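Reading through the structure tokens given below for one structure.
Shown here: the complex without one of its protein chains, the others still in place.
We just call them A, B and C in the order they show up, numbering each chain from 1.
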């Protein structure tokens, strides 16, 4: 059956839809608050009914009747398989090795997929503080694949982030601080790492060296425009073309089933 | 009010009563299966209504309607404050530092309070195997005080036990195996150690060197008889006299409230 | 131990000394002991050392009032209702609060170690981040890792090689054993058994890890009721030192099956938290302008609180407007 693509949709819609497509049926997904929730919930009602969603505050495979506004929300516990706490989700699920996919956000990212959600400037004398890490680096370090959902702004896509809150593909090995491949730091604890970054302009992936490249560009944008919205020299040579547009069904599900109250969607 | 002492009671009764007297009201008590259960339950219905009993299979402060036959028995969970599992009892309660008193049994004991419940003979080629440690050494190593309830037989009170299953006051420090005071092995993890051994013949305690001595002798026995029932040279010079006899009320509670079915009592 | 002692909120807060080391129940904007924090501000507590698996609105209330000196955590904000923890951020930028960052799961490892009486807990989570950058150990830079405060570890963390399976290097996260756990509970029994509704976050671990525990409960119920389902309780009475019964004690944070998060209140507070001046004005109205929590809830008014009341089946309010549609 030919897909019925939507012609009228917003940037955030495509972002959520593209992210949802990263979920395979049966995946165990660890999701943060916000757009990550839309993505996993859309995937569950669309093509991945057996995907399991874990929220770090303590719930496993909840089936919220109403969209949660936080992973700590009681809505997360509705018809969950397990409702416990953070020891269960971080250690009993994530560190245990069950998690296939992490869905996260970020304030700044660099070409290795290192993400900063901590400070602007030198950490020792910062000019601004963000919220801090939360579970971002934990999920990112132990999910087999991680997808970051971000806003595309030039200042957010940097050669080096000011502070590595969440580990990408080339990271410091302490105590020396020498930059090495993620596998060297994690040894036999290695599970995987960032597999995609999805913004309002395109979908990015990582090459064998762990360097970000443009995989597809969203309709209405060019690869060059995306490159211009990065401070680092983005590899656009591997761009496969346009990101698949949302279907009418996906937009419908997003607005009518996933976020009918307009909590994260406009 | 003068106490109404029982004149007709069995050895096991005095053993249970003497053990129960080691419980202070409000103590958090970690008890094993068998006579330790009788002791804590008798204390609770007699003089220590606020004592809390933890059974290692997972229950905290249960109020069994019927005497459990095992710490894993569902009877233990009745009206418990918490029913969880072994991680909770061993780590969330015992290692956490809540436990005032451990109530345990043992097959063999030596003059330092080291207890063997593992093998007879050389461990590498034993002539007999017992059940193994169970939680005996765990409870004994982290309760502030431990009381052992045992049968007095000469072969069970040894100069050195064949295998140190449960740590007394002088114990090997590994890897060298040098015998040192318990405090040296436990460092700042030190909580306490064996405070009494109660048998069908007497009550034993430990001096500052961690060596066992006879504290009181049960009615009907002499200190010399007790000494004759030890393979090591028991110090009877500090014997304060006779063990206080059970009262009529205590015997009543024991047979009518604690073990009316005759599970551990004859 | 006997049964926990009943206190009023003012009496309970009176037990806290300047400089004490505190931890709290809850998660971001859920089940926070906010009434206790308001009262700490009223009583002018100073130089507090906080460890929080995560921070939230209550943290900002304390930080804005200048109560906080040391803050060890991984996150502070108000979820959807206020992007940043402005007061903590201001404290860090201006140097009035010494911040020590860990990851969320590293914080869990720390409180779990504390709960289990262990000096550390291993974790392989969040390796290769600047959280572990030795130059960024703010407590060390402040001279706090010399062993003089037994509650502050000698190292921010350690790395050891796994000798058991040769899996590589792994982190050891130091235990947290605060002086006080301040716990907002859904229900407390008359013998001190504690139950939380919906999910338990790290509340059980936080109780176990602290030297002394104050429970501020939405309601007290017969212990025999809670003991009918002992698998649902998170703490026994011997783990609790003091109990305060204080309805609405978590407001404006949410308490599952009692009331939802007061989003408007938090949004308003968040705006106020953006400068010292506007914070002080806000505090004048909502903290110092009321004598106690009873006056505070009266000021909120019946209709506001009714709107927040949880649907008894779903556990959250179905009458608050949450989104734009």
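As a convention for this text, contacts are C-beta pairs under 8 Å (C-beta built on N, C-alpha and C of every residue); 3 or more make two chains touch, one makes a residue touch a chain.
No experiment lies behind these values; they were computed from the predicted model shown.
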| item | value |
| --- | --- |
| Visible chains that the absent chain touches, using the contact criterion stated earlier | A, B, C |
| Residue among A:9, A:55, A:91 or A:221 touching the omitted chain | A:91 |
| Touching the absent chain when the full complex is considered, from B:47, B:75 or B:158 | B:75 |
| From C:174, C:189 or C:252, residue that would touch the chain that is not displayed | C:174 |
| Residues of chain C in contact with the chain not shown | 117-124, 147, 150, 153-155, 157-158, 160, 162-167, 170, 172, 174-175, 198-200, 229, 231-232 |
| Touching residues on chain B - with respect to the absent chain | 33-34, 56-59, 65-66, 69-78, 83-87, 90-91, 94-95, 118-119, 123-124, 126-138, 141-142, 163-167, 171-175, 177, 182, 185-189, 259-264, 266 |
| For chain A, residues in touch with the removed chain | 25-26, 28, 50, 52, 59-63, 77, 79-84, 91-92, 95-98, 142, 189 |
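Here is the rule we use: only the chains that are shown with their structure count from here on.
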| item | value |
| --- | --- |
| Which of B-C and A-C has more C-beta contact pairs | A-C |
| Gap in Å, rounded to a whole number, between the CA centres of chain B and chain A | 56 |
| Whole-Å gap separating chain B and chain C, where each centre is the average of the chain's CA atoms | 40 |
| Touching two or more other chains - residue numbers and ranges from chain A | none |
| Multi-partner residues of chain C (each touching 2 or more other chains) | 204 |
